[in-house]
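Below you'll find the structure I mean.
On to chain A.
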Amino acid sequence: MTAAAAELRVEGVTVRFAGLTALDEVSFTVAPGSIHALIGPNGAGKSTCFNVLSGVYRATGGSVRYDGRELTGLPPHRIAGLGIARTFQNIVLTAGTVADNLMLGRHGLTTAGFTSTALRLPKAVREQRRHRQRAYEIADFLGIAAHFDQPVGPLSYGDRKRVEIARALCMEPRLLLLDEPVAGMNPTERLAMAATVAAVRAELGISILIVEHDMGMVMRLADAVTVLDFGRRIADGTPESVQRDPEVIAAYLGRQEESA
Partner candidate 1 sequence: MSPPTPPTGTLRIDRLQVTYSRAVQALRGVSLEVRAGEITAVLGSNGAGKSTLLRALSGTLALHRGVVDSGGVTLDGAPLTGDPARAVAAGMVQVPEGRRVFADLTVEENLRAGGLALGGRARRAAQERVFELLPVLAERRRQAAGLMSGGEQQMLALGRALMAGPKVLLLDEPSLGLAPMMVERIAGIVQRINAAGTTVLLVEQNAAVALRISHRASVLENGLVRLTGSAEELAGNDEVRRLYLGAGESGPEPAAAHPAKLGRWAG
Partner candidate 2 sequence: STKGSSADGTLGKDGVKTGPGVTDSTITMAALTDLTGPYASLGKSIVNAQQLWVDQTNANGGICGRKLRIVVKDHGYDVQKAVAAFTEVEPDTALLTQVIGSPVVAAIKQDLNGKHLLALPMAWASTMLGQPYIQVVGSTYDVDMITGVDFLTRKAGLVAGDRIGHVYFEGEYGENALAGSKYAAEKGKLTLVEQKIKPTDQDLTAQVSALREAGVKAVLISAGPKQTAALVGAAAGQGLTVPVLSSAPGFAPQLLDTAVGPALERQLSVVSAISPVSADVSAMRVLVQDYQAKYPGAPVDSGVASGWSAAQVAAEALGAACAEKDLTREGIAAAHRKTTALNILGVPMNFSDVTKAPTRQAYILKPAKGVTGGLTTVEGAHEVKP
């Protein structure tokens, strides 16, 4: 998966749940290789948007195109196959070690099936070894190499978040979706995470779409920002322009100087 990052174009996406419009004709574009932030009050529809992009929810209307392919209607695993990876707002890891979780991220890049694995065919053994090596590199990049062979269960919150991001990176994605990557971290840890995200972009050259309530982080990282409120897009532009937008202030930021 060496293909370069491509443009993600969200156009008029609408999602309705019984009696509730969670996304209402939302449109925005994530430029290739950029870090794009999606912000908005609680319940604005940010996670819903992620769910549509990753195929977990099916949009009621509108279109999502990535690299010229239509994504709406594709099942999640097909979307993953196109190089789109995500993390979850509430950490969702599977049982087992860090390595197990990261190797799960490499599912789509590997091919060993039931038969070859059960029989331990050399092909499968070789493949596993090669990809484990890469998973270790990624773990090291996120600073969790020391935990590589430990169970994820008792890891601290921050480390678990890092495992999630590492798992997403293990998919060698071209577009990375991060849902509140620094929630529950203190400022020092937040800074470190921001540096990691920036480094991912710098070294892998992929696009990143990020949902975050920490405006400091958004301002430091994002090239562009889209603001949602009640499922509608209320602003779109550079961080600075959005931060000054009165509607955004009224709906989301409140007294500006308070944002940590």
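Details
We take it that a residue touches a chain if its C-beta (ideal position, glycine included) is under 8 Å from a C-beta of that chain, and two chains touch if they have at least 3 such contacts; residues count from 1.
Here is how the candidates were picked: all candidates are chains of the complex that A comes from, given by their letters.
It should be emphasised that the depicted structure is a prediction, and the values quoted were computed from it without experimental measurement.
For chain A, the touching partner in this complex, chosen from 1 or 2, is 1.
Taken together, the chain A residues at the contact with candidate 1 in this complex read 1-2, 17, 20, 40-44, 47-48, 89-90, 134, 137-138, 140-143, 154, 156-159, 169, 172, 180, 183-192, 194-205, 213, 215-216, 220-221, 251-255, 258-260.
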